[in-house]
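Can you read through this structure? Questions will come right after.
Left out: one protein chain. Kept in place: all the others.
Moving on, here comes subunit A:
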Amino acid sequence: MKISFFGQLTDIVSGSTIEIDAVSSTAALVEALNRRYPAMRQVSYAIAINKKIVNGNAEIVSDAEIALLPPFSGG
């Protein structure tokens, strides 16, 4: 399952995309990311599934396109 990263999240995972084993919910996704990249625990981000920002613990269907976006403060 391919995950895309935006902004400073790319520093944490050292790139703009990674592959992880398939997960079925955003809660499981967060947990998997936290295990692999402990620094992910420290940062805020929104999760998009198939180009739609989701809220709460959302279901992730197989082959879904996942993107993680941090908030930007700069202006």
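What we mean here is this: contacts are C-beta pairs under 8 Å (C-beta built on N, C-alpha and C of every residue); 3 or more make two chains touch, one makes a residue touch a chain; residues count from 1.
Keep in mind that, in the parts below, contacts and distances are computed from a predicted model.
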| item | value |
| --- | --- |
| Omitted chain (choose from "Molybdopterin-synthase adenylyltransferase", "ABC transporter ATP-binding protein", "Integral membrane protein" or "Peptide/nickel transport system permease protein") - UniProt protein name | "Molybdopterin-synthase adenylyltransferase" |
| Which of A:M1, A:I18 or A:V43 contacts the chain that the document leaves out | A:V43 |
| Touching the absent chain when the full complex is considered, from A:I3, A:V23 or A:A67 | A:A67 |
| Contact footprint on subunit A, counting only the chain that is left out | 6-8, 26-27, 30, 40-48, 51-53, 55-57, 67, 69-75 |
